[in-house]
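The next block holds one structure in the form of structure tokens; read it before the comments.
Note that one protein chain is taken out, while the other chains of the complex remain in position.
Letters A and B mark the chains as written, and numbering starts fresh at 1 in each.
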Amino acid sequence: MVAVGDMLVGYATDGGVRKRGASGGLVTAVLAAALEKGLVENVVVMKHINEFEAVPIITDDVEVVLASTGSLHSVPVNLAKYAVGRKVAMPAKPCDAQAVIEQAKRGMIDLDNTYVVGLNCGGSMHPVTTKKMLVEMYDIDPEDVIGEEIEKGKLIFKTKDGNEKGIAIDELEEAGFGRRDSCRYCTIKIPVNADLACGNWGVIGDLAGSATFCQVMNDKGVRLLENAIEAGRIEVQPASEKAIAIREKVNTAMVNLGNTLEGKILTEIPDEARIQYYLDQMANCIDCGACKEVCPVCACGEDSKCTMFHSLVDDYSMSMYHLVRLLHLSDSCIACGQCSDVCPSDIPITILQSRFAIPAQRKREYTPGMNVDETPPFFEVILK
Amino acid sequence: MVEKEWEPKIVAFCCNWCSYGGADTAGMGRFQQPASTRVIRVMCSGRIDPLHVFNAFLEGADAVLVTGCHIGDCHYVNGNEKTEVRYKFLEDMLQQLGLEPERLHLNWISASEGERFAHFIRDVTAKVKELGPSPLKPAGVS
Partner (left out) sequence: MKEMIYQTVCPGCNMGCGLYIRENDEGTVAIDFMKSSPANLGKLCRFGMQLPHHYSKATSMVDGVESSIDDAIQAASTKLKGAKDVAMLSVGATTSEEHLAFTKVADALGTVVNTGMGTYAELPPECHATVGHGIPLEDVEQASKIALFIDPYTQYPLIVRRLLAAKRSGASIIAVGPKEIKLADETKHIGPDQYESELGLDSESLIIADVHPHSDPEHVKHLLNLALMTGARIMFMKPFVDSTGVHLLSRGTGQKGLQEIMDGINEGSIKTLVTLDSDPIELMPNGVEDILKKLDNLVVISSRNSPVTRLAQIVIGTEPLYAKAGSFMNVEGQMLKNSGSSSIGIDALSTLAQNLGGKAFDCQGLHTQVLENVVKEYTGPKYKKLSCEMMETAPEEGKGNLINVYNPFMWFDQPDDNDFVMVNMNTVKSLGLRKGGMIALTSNGGTLKIRYAVAEVPDGLMLTNKKLPITTGTCTVVTAEGC
């Protein structure tokens, strides 16, 4: 049947799901089948509110899974924390899958009972910025948008009247719009750390737009696919050499772009300007604690050192809370960007974290979230 | 009025079994060392979390010293190996933050190395005096 390492192209057998889902509805069908056949008790899906808003829900209703939304590039949410303490199947961008594995390393998620259906990701955008971009750069009323996609480096919006308009992502990002900062320097575009790695890169010919490329990463991936095939929910066929090559090519281009942009976003700071830079960046923190709440890698809960050693009464020049988080996350920050999204003072926390985390991780040749058996460097010395 | 020369405030974390003994030996041996060091005794250098070092700097320390037993001699077998792992993160972090590297030191000192301890303190105090007060000092702390 299906084996680890298989490169397949597949789609949902239900015409409606296939049409509505992002490129063929394979992921939706696989999740529905996992629930249907009792592989899991619940599924995490995004409930559609409008083109720019969706909220993660945990459901045990197959119909809800089948009706769930496809890829929404303007809804930047990390799903890992919704899987904590539960037996779920879930869709996952590479950063979602990284966070799931980091939570598993910390004993918060049981990977054996969590099925992760990975999704390729070129980057997500902030909804309010996107709406502004539509007005200013596309001359489109956000209310008229019925769909969007990224193709060949262009962000394309489809409107009610049947028209489409695409602008190169580079151009958008030069103008201050486009993807979130952390997405721009991310270099993990294919979720090889998930159970299945799905996406529309490498789907060519007649199947373009109505099928999903799917790489089987491990035994759980095999189980997911075989389960869905048995349930009659999906059909798969091997991917052609050409398709595999195209997928690899797109990935390489995206990763190279990520590497280039890293230098542009994580700008060099002259040594003598460093302290002032950090003092300025953190000056307007209002102590809301949102960055810790939303961090998908954090697992300390309420009794954490960052909060225990920090008090509003402190007269310090820098916040202990931030210094402890910068240190404690330097081995595990996955630069998912959630902290920057939720900061009420617009502090680019992800960029600050990355300035410490990227050198620390590279020095130790460690990438968080890729393999649950890799111990985070902070825990390196353990008495056997 | 003659203005007193500025004395740096140096915080030294010393482990109970080795480096604290070393500090003691330095005192008993009457070795010359400046009086600017505040010693904090911990049972093992492995108890020191880098956040204690941050706290020391934020409270007004001009330099922080992390000391303990020589590798292999730790009373708790490998506590100091953990210190080493953490110290490497801390070092990189303070460098990234822009704090002068001379303000943070790691030194393994045994209980009998009194002169070495005194020499270390003299050395660090001189360097820090030259550097001046820490940029992270809160208002009101000299």
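As a working rule, a contact is a pair of C-beta atoms (placed from the backbone, for glycine too) under 8 Å apart; a residue touches a chain by one contact, two chains touch by 3 or more.
Because the structure is a prediction, the values reported are computed rather than measured.
Engineer: Using the touch definition up top, pick the residue from A:Ile146, A:Ala273 or A:Ile286 that touches the left-out chain.
Structural biologist: Residue touching the absent chain, from the options given: A:Ile286.
Engineer: Check the options A:Ala3, A:Val128, A:Ala245 or A:Ala273 and report the residue that touches the missing chain.
Structural biologist: Considering the complete complex, A:Val128 is the one touching the chain left out.
Engineer: Quick one: say which of A:Gly10, A:Gly24 or A:Pro76 touches the chain that got left out.
Structural biologist: Residue touching the absent chain, from the options given: A:Pro76.
Engineer: Hey, which chain A residues sit against the chain that's not shown?
Structural biologist: Where chain A meets the chain not shown: residues 42, 47, 49-50, 52-53, 55-58, 74-77, 126-128, 131, 283-284, 286-290, 293-294, 311-315, 341-346.
Engineer: Applying the definition given at the start, please give the residues of chain B touching the unseen chain.
Structural biologist: So the residues of chain B touching the missing chain come out as 138-141.
As a working rule, only the chains that are shown with their structure count from here on.
Engineer: From the C-alpha centre of chain A to that of chain B, how far is it in Å?
Structural biologist: 42
Engineer: If you look only at chain A, which of its residues touch chain B in the complex?
Structural biologist: 269, 271-278, 305, 309, 314-318, 320, 323-324, 326-327, 330-331, 355-356, 359-360, 363, 377-378, 380-381, 383
Engineer: Within the complex, which stretch of chain B touches chain A?
Structural biologist: Answer in residue numbers: 49-51, 54-55, 58-59, 77-78, 81-82, 85-86, 89-90, 92-93, 96-99, 135-140.
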